[in-house]
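With one protein chain removed, the remaining protein chains of the complex are shown where they sit.
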Amino acid sequence: MREQVKSVLARVRSKPPNILKALLALQERLGHVPTEAVSEIASALGVTTAQVAGVLSYYPDVRLTAPGRHLIRVCMGESCYANGCGRLLRELQDRLRVDVGETAAGGKFTLDTMSCAGNCAVSPTVMIDRDLYGRLLPSQLDTLLERYK
Amino acid sequence: MRTVTRLYLSNDTSARAAGAGVLADAWSEHPEVQLIRISSRGAFYLEPMVERDSPAGRVAWFNVTAQDLPLILSGTDGTPVRSIPFLAQQTRVTFANFGETEPLALDEYQARGGLSGLETALRIGPDAIIEELQVSQLRGRGGAAFPVWNKWKVAQQARADQKYVVANADEGDAGTYCDRMILEGDPFRLLEGMLICARAIGAGRGYVYCRQEYPGAAKTLRAAIQKADEAELLELDGEPFPIEVVEGAGSYVCGEETALLESLEGKRGVVRARPPYPAQSGLYGSPTIVSNVLTFATIPNILSRGGAWHAALGTERSRGTMALQLGGRVKHPGLVEVPFGLSLHQILEQFGGGMAPGSRFKAVQVGGPLGSLFPASQMDIPVCYDVFAKAGAVLGHGGIVVYDHETDMVDLARHFMAFTADESCGKCTPCRIGSVRGREILERIQAGSGTIEDLALLHDLGDTMKVASLCALGGRAPYPVLTAIEHFPAEFRAKLRT
Partner (left out) sequence: MKLEINGRPVLASSGDTIYGAAKKAGVAIPGLCSSDHLAPFGSCRLCLCEVEGQNGLPASCTTPVREGMVVRTESERLNRLRRNVVELYLSEQPAGDRAPESLQWLAKSLGLRQVRYPQFSHRLDVVDRSNPFFTFDNAACISCARCVRACDEIQGTHALTMLHRGFASRPAAGAASLTGEAAGFASSNCVSCGACVKECPTGALMEKTVAEQGLPERTVRTTCAYCGVGCAFDAGMRDGTVVNMVPADDGPSNQGHACMKGRFGWTYNYAPDRLRVPLLRQGNKWVEISWPDALDRIAHEWVRLKDTYGPDALATISSSRGTNEENYLFGKFMRCVVGSNHIDNCARVCHSATVTGMMDTIGASAATNSIQDLDVAKLILVVGANPTESHPVVGARIKQAMRRGATLIVIDPRRTELARLADLHLQMHPGTNVALLNGLGHILVKEGLIDRDFVRDRTQGFKEWVEVVESCTPETTSKATGVPAHLIAEAARRYATSGGSMAVHGLGMTEHRWGSHGVMALVNLALATGNLGKPGTGINPLRGQNNVQGASDVGCLPTYFAGYQPFDSPELAAAHLAVTGRPLPTARGMKTPDMWDAALAGTLKSLWIIGYDVAQTDPNLKKVHAALRNLEFLIVQDLFLSETAKLAHLVIPGASFLEKDGTFTNLERRIQRIRKAVEPPDGVLPDWQVVCEVSARMGYPMWYGHPSAIMDEIAQLAPMFAGVSYDRLEAPEGLQWPVPSKEHPGTSLMHERSFPKGKAQFVAVDYLPPGESPTETYPLVLITGRILQHYNCGAQTRRTGIMQVVDTDVLEIHASDAARLDLHEGEVVRLVSARGEARLPVMVSDRVQPGELFTSFHFPDTDLNVLLSSSADESSKCPEYKVSTVRIEKILPPETSSTPMHAMLIT
């Protein structure tokens, strides 16, 4: 991992250093930002561990733990709210037996919420990995989840 | 020889989410079809919408499924695009290219008048650009509605080695998506607007801060930047003007300009106190223009057609057109570009087509999660900055979300406060603690243990948040909650402990 961290960070080195960019680049590669890597990141960027920790803990999208194979995110924005995202989320929680932020047994899915995906005109919206689904009904969830291995 | 039919299908994210992606996959095997992936017209209730050319212009088929291909190839049952009322009644100026062009076709962009604004800008020089904007009376479309020329002038007059132009593509307000459409559908318009700005203030670098939830937008924009670069557009006075796309990481408040700059510097996205304003001291302490994507996209037309042209549209102090974005339980959700001044009622009837099937109207929220709620009785309010401001409301980024009879107003109010509590940057006390206290009060009411004193406390807290918060997140957060209580008091009272 040390090597991976090093090679990724070598790519995003800048003056002044950009901590968020570095973290996102690492996450892109590793799926998350392991806490063990914090001092490595700090010294590679020439910043302190506190500075890294501050940024790391600020942004909801920077993950400290590895997600499941697929990341399901339910939009909680107002248009989706009006169109029943609450029901969708509850349905997913029941089906996957997880709470928001958790990974289902077997490690296939991690369930999360997201803010508006800009898909409000075809809401409610669910994003799985990088795919977006709109006008989703709870009854369509089964077929949808089956597409993901 | 078999004939190949050119069909137009939108590649916009929402169109794809509505099925355009599946459709394209299904039809990719058909050699008789040449699919052109264009931007979306914004009539999302019709997506996936497929068009083909006809002597009388484009003809469209709505809500198309894969099985509809023979019908379309045979040319039957199509509707001339021109005759779709949702589109026909709009004043498409900034969004004129939508549904017409391929987003990354620079030649098409140019053929339809693109880059002529920049040409004018290069010719007339910085002072004249700002004068033109002053004549146009364009106000920022990101929410605060500040006069654009004024901000640019400050940055222009600031002495500094480096200046920056930053496009705010964070589009955090739920219920809004016009920035995403521009980024995905007409990216050169944004770049042109940024270049004009750079020219006006003497900036040497540009950034687009794009929300992480918009991967498609970032990808298209990066491709557009590369194309523009190859076409040698990204330079001013012989100096390169590089533009970089930087992605956010899920923080709503990073749409606020100073938090955005912190985030752009890779730091915690915490709001800075103003003054100094970014135009004086922004990114890395240098003068920086942060403007909304829609604002930048509006500017090329102003330069090419003149400020007076823009000022002729709209109302007294709200000039030009506004991109309104309909969502929620409305029948025809989608993008509506119209001059300022229509009433909410007109917009929802003329364009929204009334309520979605099975729904009865309850309230409409304008301006995102921090916007006020309007009940049926207030639907004649004209959409313009000043009337809204007088009513204690905001137009924000033009998002309009319609709630139906099933909406539980107490839960909706809790949802709003929870949003602020979740998204608060945590810097200032009224928002950091107040939003959590507000949420907790609403949770108590929801659970049946709230009292009439709790409602009074919520009002007092709301008042404190409004005036004492450092930024508009905490400052606006009480509005949707308090308007919910104001317009639907019975729902709250019914839940109180007696």
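We just call them A and B in the order they show up, numbering each chain from 1.
As a working rule, a contact is a pair of C-beta atoms (placed from the backbone, for glycine too) under 8 Å apart; a residue touches a chain by one contact, two chains touch by 3 or more.
It should be emphasised that the depicted structure is a prediction, and the values quoted were computed from it without experimental measurement.
Student: Based on the whole complex, identify which of B:409, B:428 or B:485 touches the chain you can't see.
Tutor: Of all options in B:409, B:428 or B:485, contact with the hidden chain holds for B:428.
Student: Where the complex has a chain not shown, which of B:273, B:376, B:391 or B:447 is the residue touching it?
Tutor: Only one listed residue reaches the unshown chain, and that is B:273.
Student: Footprint of the hidden chain on chain A, which residues?
Tutor: 35, 38-39, 42, 46-54, 56-58, 64
Student: May I ask you to list the residues on chain B that touch the chain which is not drawn?
Tutor: Residues in contact with the chain left out: 251, 268, 270, 273-275, 421-430, 432-437, 440, 453, 457, 460-461, 464, 467-470.
To be clear about the criterion, only the chains that are shown with their structure count from here on.
Student: Where the centres are mean C-alpha positions, what is the separation of chain A from chain B, in Å?
Tutor: So the centre of chain A lies 23 Å away from the centre of chain B.
Student: In the complex of these two chains, what residues of chain B are touching chain A?
Tutor: Within the complex, chain B contacts chain A at residues 13-14, 16-18, 42, 44-45, 47, 171-177, 179-180, 212-215, 217, 246-252, 263, 265-270, 284, 325-329, 333-335, 365, 368-369, 399, 401-404, 407, 412, 415, 419, 423.
Student: Can you name the residues of chain A that touch chain B in the complex?
Tutor: My answer: residues 16-24, 54-55, 58-62, 75-83, 114-123, 125, 127, 130, 132-135.
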